[in-house]
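Excluded from the complex is one protein chain; the other protein chains are retained at their positions.
Chains: A and B, in written order; residue numbering restarts at 1 for each.
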Amino acid sequence: MTAYLCRRMLYALPILLGINLLTFGLFFVVNSLDNMARMQLGERHVTQEAIEKWKHAHGYDLPLLWDATAAGTDKFTRTLFYRNSLGLFTFRFGRSDGGRDIGYDLRQRMFPSLAIALPVLLLELALATSLGLMVALLRGSYFDRWLTLGCVAAMSISSLFFIIAGQYLIAKLLRLTPISGYDDGFAAFKFLALPVLVQVAAGLGANVRWNRTVFLEEISKDYVRTAWAKGLTEKQVLWRHVLRNALLPLLTAIVVTLPSLFLGSLITESFFAVPGLGSYTIDAIQNQDFAIVRAMVFLGSCLYILGLMLTDISYAWADPRVRLAAS
Amino acid sequence: MRNLFRVVLAFAAAGAAQNSGAVEPWNAPYPAGERAQSIFFTTFQERPKHLDPVSAYSENEWLFTGEIYEPPLQYHFLKRPYELIPLTVQAVPTAAYFDATGRSLPSDAPDTQISRVVYRLTIRPGIRYAPHPALARDQQGRLRYHHLRRMDIANISGLEGFPETGTRELIAEDYVYQIKRLAHPRLHSPIFGLMSRYILGLKDLAQRLNGLGVADEAYLDLRMFELPGAKVIDRYTFEITLSERYPQFIYWLALPFFAPVPWEADAFYFQPGMAERNLSLDWHPLGTGPYQLRENNPNRRMVLRRNPNFHPEFFPRKSTGEEAAQGPLTDAGARLPFIDEIRFVLEKEDIPEWNKFLQGYYDSSAIAPDGFDQAVRFDAEGRPELTPLMEARNIQLKVATQLSISYLGFNMLDPVVGGASERTVLLRRAIAIAVDVEEMISIFGNGRGIPAQGPLPPGIFGHRAGQRGINPLVYTWRDRHARRRSVAEAQSILQTAGYANGVDPATGAPLVLYFDAMTSGPDMKSLFSWYRKQFAKLGIDLVIRSTDYNRFQDKMQKGQAQIFSWGWNADYPDPENFLFLFYGPNGKARFGGENAGNYANPDFDKRFLLMRNLPNGPARQAVVDQLVEILRRDGPWLWGFHAQAYALQHAWVRNAIPNQMAHNALKYWRVMPGLRVARQRAWNQPVRGALLGLFFFVLLSTIPAVIGQWRRRRATAL
Partner (left out) sequence: MKLALLTTDVALLGTLILVLLYFWSLRQHKLTSQRWRTVLKTPTGGSAAILLAMYVGVAGLDSLRFTAGGETFTALDKMLWSLRTQVETTYSAPLAAFGYAKETRYEAHGKVARDYPRLVYGGRHLRNPAQDRSRDLILRVARGGLLGVAGFCALLGLFKITRRCPHAPFWMPLAARRWRAQVMVIAALCVLGGVIGALAADYHLLGTDKVGSDVLYLTLKSIRTGLVLGVVSSLIALPLAVTLGISAGYLGGWVDDLVQYLYTTLSSIPGVLLIAAAALSLDLLMQQQASDFASLASRADTKLLALCLVLGLTGWTSLCRLLRAEALKLRTIEFVSAARALGGTQLQILFRHLLPNTFHLVIITTVLSFSDLVLAEAVLTYIDIGVDPSMESWGNMINGARLELAREPVVWWSLMAALCGMFGLVLAANLFADAVRDAFDPRLNNTLLAAPR
């Protein structure tokens, strides 16, 4: 197990390096630093001199990849790539182009994101699994057919619709929750109820359908037939055998959503003015604060890789036939 | 989960309590306790990038610095036209003129003789700074936090980390210190370029300071350096010396650039490790104004709280001249400020902000263009009035024409649309007639603007209203209204210019012009297609080159744009502040100035210099008229419109009199929290029946499943 984890960690290194190179290329080679400076310095009266000052203050006046004028290892370390991209490996995110400590902001904004993502995950899991089971129980009936069609229809609705309609109906017309905003502690509940509801509704169609497929696939397997042949009731088969075995693919689906847990739901957070990581990222994209985008890309990738590793481990945990050392 | 359950139970209980009448609103974004205090709730869209008075130079920054800092002068809150009055000084200074030998000159002496212009200002004693750790002293009288090591502040993230605070009296030296800061090598002041032309020795000081090569983090004690243009005379008196006549300088003394900054602030913030923690004047300002910034969290909110040391200042009692106030001034003579706390909440989107205002959770709002029909309609005379919905809520409407202009500029360096040749002048004139500004205001601004007849908005000296003020090349005067000339007329002008039916004789195809635009927001698409429609009236194909703000700036700097839309907000109420946008030596591409269209006309430049130095009066009016006429003839801009600001306030806000120039108006405002809480409660009763409906819906939707299960069971049973 440990050996396996170590190997996966080592394997993650070149991937993260590749990601760094890619974002570095996109943000430093393609986009000119002068433009960044002008963006950050504000509106009127920006002189070239001020731009140079800004670049110096943010350490952006270094060469990109290689400094031929420096001595020794400085040739490599006194460069933008070393300073701005490799530092991420130690989770030193540095300062945003707007001048704030990115690490501090990340720690602050993590909690609102989690406060939305966790309830969404749990509610979604409970609802989708029970609905999926129900459909599997009634497979072939009109209920199944129409619900499946309903799921496809729900999947075909743009997620923006759920947000816009939810905000309009529940917050504006019915006045049940605040329109947008956030507060710390338990006061956050009334702000989070609507975004959570909206996100659960938006994801329900796809999730129920996926669960149904998983359950049906499981039902068609030989052991289920055997179980039926043994004379077990339908309920026993479903609860004891199908649900337990279907857990595996369901688990995989959950673990892979880990990064989105942390990155928050970009659009939802932005619409509901929740100060989480998602709205952080959107703001950064819109302000072209590349230091933040870079950090978020790196963080998201790390989480994804972590998610993959957790999947493997959960496989081994849920299914004794899978042995990690063998893979 | 259990907490969730508990809250759901609470909801259910609230639903059960329906019979007991009104409940506290569920949709309130802040606790009831806060809503009952003297707090003014408003919004901000974007974090102010600078709060250091030396670099803050946009409206959203002045919104804060105006309340925190106090420059020597301010605008009278009620009087119109705007009038400068003392804020921290004893009297508004007058310029004294001297020649090279130091001999005093009369104020009408010719420019060539004048070599020194001196303003002497005396501040009122007893003004004190807001409490701040930079001014804290220990029992021996030493500054408490001025000898910190890096490790002392290792765990500090905000000013709360320094428990002790102190204050001291405002002295003349603080003003002088701030003027020197304009030349500080690490603080780039946007007005340094302009001021170094006038303030004696400022450029020289900047060069000296730059030459020192001080490390990035070290404190640079500007008190050690002489600046001939700013001198302390005694504890309360200082002098500013200009090297040439600049009558508009006095307006700058009402802007936060000339607000006092104590040297202790710089010494405090330039200690090692401070800047890394965002401990700087840009984040935590320190001034003598009515409010101090207590919370600066750009992710959520910014909070201004009353400065306990604020000097006695009173609501204006009565004033001669035009009154801006419409009702009786119940607060006349009362001590300022009235509001204890101003809370700016981050609102990125217009729509939630507008809806929360309607619910009563924000005290004031500018009308979002798309909420306009909901708020305002026009009476038979075309005057705005509130809709019944707004009137039912006793919302007050305040209208003021902004001292600004939004225009469509032509780049005069461009070979197709620029230059002074007959062809291009006529081309521009034809376009100016064809683009229906009135329609634009009506569609995109909901009528909130007046079409511009020239560069000067009403309220600025030199603007002419009525028939005398129209631009005769684009408008005619009929039935007591300015009417736009017809498209047919524009087409015939275009034909004279050599583009019959909009066809470019060089290519034989329709003339292609380029509109360089900034994209911002969803509204732009319709605006672009509207512009294309306007140009299509003349047969011209308008291509939109839309970019973000960065690249747009870049294009403007290089003079590569062709047609662009831009605006200008007055820094001060003087025609010079608009006409200098056409002064040749201010050309953007060549000299980096504010003349974005790169217009250059020697005749204009000569008269401009003359106009600049004249005092307001008939002589100046005559020159302004000439200047405006030259501009109308050459048409470097399509004059666009002057926006009108429509602001709404709830009934519990008092004294919210619009003042376009004052950046410290909030100290005159008052809220009445009792009324606010009552109204919020009345307007925001939740529709609790909906919850019940939802419950039944869920119950109903399980019926098919139950039926299915029942059928299945019967089938297997058979």
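What to note about this one:
The criterion applied here is as follows: a contact is a pair of C-beta atoms (placed from the backbone, for glycine too) under 8 Å apart; a residue touches a chain by one contact, two chains touch by 3 or more.
Remember, it's a predicted structure, so these values are computed and weren't measured experimentally.
From the options B:A254, B:I351 or B:V417, the residue with contact to the chain not on display is B:I351.
Per the touch definition above, the residue from B:R168, B:R186, B:R208 or B:R532 contacting the chain not shown is B:R532. Screening A:L5, A:L118 or A:I157 for touch with the missing chain picks out A:I157.
Think of the hidden chain as still there; on chain B it touches residues 349-351, 354-355, 368-371, 373-374, 377-382, 389, 439, 442-443, 447, 479-481, 509-510, 512, 519, 522-526, 528-530, 532-533, 541-547, 551.
Contact residues of chain A toward the unshown chain are 14-15, 18-19, 22-23, 26-27, 30-32, 139-141, 149, 152-153, 155-161, 164, 168, 216-217, 219-220, 228, 259-260, 263, 266-267, 270, 281-282, 285-286, 288, 293, 296-297, 300-301, 304-305.
Convention: only the chains that are shown with their structure count from here on.
Centroids built from CA atoms put chain B at 38 Å from chain A.
On chain A, the positions that touch chain B within their shared complex are 34-36, 38-47, 49-50, 53, 57, 95, 98-101, 104-105, 108-109, 119, 122, 134, 137-138, 141-144, 146, 167, 171-183, 186-187, 189-191, 270-271, 273, 275, 279-280, 283, 288.
The touching residues of chain B, counted against chain A in their complex, run 1, 3-4, 7, 25-31, 47, 49-50, 55, 57-58, 157, 186, 188, 190-191, 193, 216, 276-278, 282, 298-300, 345-349, 352, 355-356, 359, 548-551, 553-554, 592, 594, 684-687, 690-691, 704-705, 707-709, 711-712.
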